[in-house]
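Missing here is one protein chain; the remaining ones are kept as they sit in the complex.
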Amino acid sequence: MSEYSRFKVRGYHLDQYGHTNIGAYNTFMEEARWRLFENYNAVEFFSELDLALTLVNSEVNYRRPCSLGDALEVQTKVMRIGTTSCKVQQSIFLDGGNTHVVDAEHTFVLMDKQTLKSCKIEGKAREKLEQLAQVF
Amino acid sequence: MSEYSRFKVRGYHLDQYGHTNIGAYNTFMEEARWRLFENYNAVEFFSELDLALTLVNSEVNYRRPCSLGDALEVQTKVMRIGTTSCKVQQSIFLDGGNTHVVDAEHTFVLMDKQTLKSCKIEGKAREKLEQLAQVF
Amino acid sequence: MSEYSRFKVRGYHLDQYGHTNIGAYNTFMEEARWRLFENYNAVEFFSELDLALTLVNSEVNYRRPCSLGDALEVQTKVMRIGTTSCKVQQSIFLDGGNTHVVDAEHTFVLMDKQTLKSCKIEGKAREKLEQLAQVF
Partner (left out) sequence: MSEYSRFKVRGYHLDQYGHTNIGAYNTFMEEARWRLFENYNAVEFFSELDLALTLVNSEVNYRRPCSLGDALEVQTKVMRIGTTSCKVQQSIFLDGGNTHVVDAEHTFVLMDKQTLKSCKIEGKAREKLEQLAQVF
């Protein structure tokens, strides 16, 4: 399904203990969010409205280590859409989906690219995020 | 004071909006933790005990954007030391300390470098962390 | 063909001018090398021999800037295999392959993972690299 992104743990993702480093997990999650948005044409959509989603809060649990060659699946869900912010949940699973490696909840606000200030989530932008939220 | 680390926002830390990117803040905090540990000889100390602190949870608020040339101060505090985990609080301030840019709470467990498993925080390892916690 | 890896330029790859940053190109090339090796089971192969390829020299031309949404193709070629080192050429093209964005030549030596020293490229390791070199 489109809301899953797949990544493989490479040598350059590893720390001195042979475990996937924190930066690699964060990059996997960031790339997975971009892929979800791309699948729903949300990148161009927000760009044309001169809006961008900006991260304001992250809560991440690193539940167990991963190793070279591990095949990871990142699941991305657009959740609660509030007046001014929007929650995105992400989970990283080891291949097959039975082993939960990372779970995270990120909060985004909508930034007006002209003023670089946050703004209300309303109108077309709200509809688009609701469309993304109904993927699941 | 030694528990403050200073960083300057460079061109390579910026995103397309001219704002410091999330990866840069995370690197500043990671480097600041290493400097604190180095100042109290904690890196060698844990290494000799064949132990390493491993990040298991991060909660980070990105409160306001920073720009090229901003001088940042990262404050790092070792907080509650539990039976098996330890909390570290970090705040990033704009020069002078009046403007709060980022605040974060990280949870670490102690990993046995031989078994790569977590272990109880006790004995000398506990004393060292308590020494770090009393810096403030 | 398997020797091509595809990447999309995302917001988190951009610098303040809206151009893909140098770190992103380097990561694309590193990932493309891993994918090529994976396609020919070379990762496990060298691992079982307790050998690893280690980068000792890079020459990279950054020929023109890329922007958000650009679809990039990285071509990776294992070239001359010397007594102790091996050249890998990489080119990054804009979708369609007509526009040349980056070209690079990397030199690797073979490292013995037990001693962490470089060693001669001979026997099975040499055969495997020659197999990779004949992909083209």
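A, B and C are the chain letters, set down in written order, and residue numbers restart from 1 in every chain.
Everything below uses one rule, namely that contacts are C-beta pairs under 8 Å (C-beta built on N, C-alpha and C of every residue); 3 or more make two chains touch, one makes a residue touch a chain.
All of these numbers come straight from a predicted model, not from anything done at the bench.
Undergrad: Taking the entire complex into account, which one of A:Leu55, A:Leu68, A:Leu116 or A:Ala133 touches the absent chain?
TA: Of all options in A:Leu55, A:Leu68, A:Leu116 or A:Ala133, contact with the hidden chain holds for A:Leu68.
Undergrad: Spell out, residue by residue, where the missing chain touches chain B.
TA: Chain B touches the missing chain through residues 8, 10-12, 27, 30-31, 34, 38, 43-44, 52, 68-69.
Undergrad: Residue by residue, what part of chain A touches the chain that was omitted?
TA: Residue positions of chain A that touch the missing chain: 11-12, 14-18, 21, 23, 68.
Undergrad: With the missing chain put back, which residues of chain C would touch it? List them for me.
TA: 17, 19, 22-23, 26, 52, 55-63, 65, 111, 113, 116
Everything that follows uses one rule, which is that only the chains that are shown with their structure count from here on.
Undergrad: For copies chain B and chain C, work out whether under half or over half of the interface numbers are shared, and give different or same accordingly.
TA: Comparing the two copies, chain B and chain C contact each other through largely the same residue numbers, since over half are shared.
Undergrad: Give, as an integer number of Å, the spacing between the C-alpha centres of chain B and chain A.
TA: 24
Undergrad: Which residue numbers or ranges of chain A touch two or more of the other chains?
TA: 52 - these are the residues of chain A that touch more than one other chain.
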